[in-house]
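Of the protein chains in this complex, all but one are displayed in their positions.
Up next, subunit A:
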Amino acid sequence: MAPVTSDRMEVRSSDDVVRVRQQVRARALEVGLSLVDQTKIVTAASELARNMLDYGGGGVATIEVVSDGIRRGLRLVFDDQGPGIADIQLALKDGFTSGGGLGLGLGGAKRLCNEFSIDSKPGEGTRVTCARWK
């Protein structure tokens, strides 16, 4: 499924996380997501962009407007070349954190999206993809 539009944004600082949120909001509006759905995907984006920053040494967020011919949606990809996640099931568990967080980012982002996947290899990096359809 080829994206309709695609924005590539580097995430190296907390200000970049703010910029990603703003761009996701703009694209969600364009796709026509409801206010609640916009809020959900922007919140998920905030969690995943911050994880790249906190645990992945920074990375790249790709924001895509996608269409399957019938409906449109927003697909977000977060890519980093950090240490990776050794135990994905554990990382997804609410309350689990290896830093000082609340441990709600990954599990929460999964609940806030219609599609969600984590692809990670220890030592190579992490890719988290999430999508929300109209």
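Following the convention adopted for this analysis, a residue touches a chain if its C-beta (ideal position, glycine included) is under 8 Å from a C-beta of that chain, and two chains touch if they have at least 3 such contacts; residues count from 1.
We adopt the following convention: contacts and distances are computed from a predicted model.
Novice: Since a chain is absent, check the UniProt entry for it and pick the matching name: "Anti-anti-sigma factor", "PTS system, glucitol/sorbitol-specific IIC component", "Amino acid ABC transporter permease" or "Phenylalanine--tRNA ligase alpha subunit".
Specialist: Choosing among "Anti-anti-sigma factor", "PTS system, glucitol/sorbitol-specific IIC component", "Amino acid ABC transporter permease" or "Phenylalanine--tRNA ligase alpha subunit", the correct UniProt name is "Anti-anti-sigma factor".
Novice: Which candidate, A:Ser6, A:Gln23 or A:Thr43, sits in contact with the chain we can't see?
Specialist: Looking across A:Ser6, A:Gln23 or A:Thr43, the contact with the absent chain belongs to A:Thr43.
Novice: Tell me which of A:Arg25, A:Arg72 or A:Lys134 is the one touching the absent chain.
Specialist: Only one of A:Arg25, A:Arg72 or A:Lys134 touches the chain omitted from view, namely A:Arg25.
Novice: Give the residue, chosen from A:Arg12, A:Arg71 or A:Arg111, that touches the chain omitted from the document.
Specialist: The single option touching the absent chain is A:Arg111.
Novice: Against the chain that's been left off, what residues of subunit A make contact? List them.
Specialist: 14-15, 17-18, 21-22, 25, 35-36, 38-40, 42-43, 46-47, 50, 94, 101-102, 104-105, 107-108, 111-112
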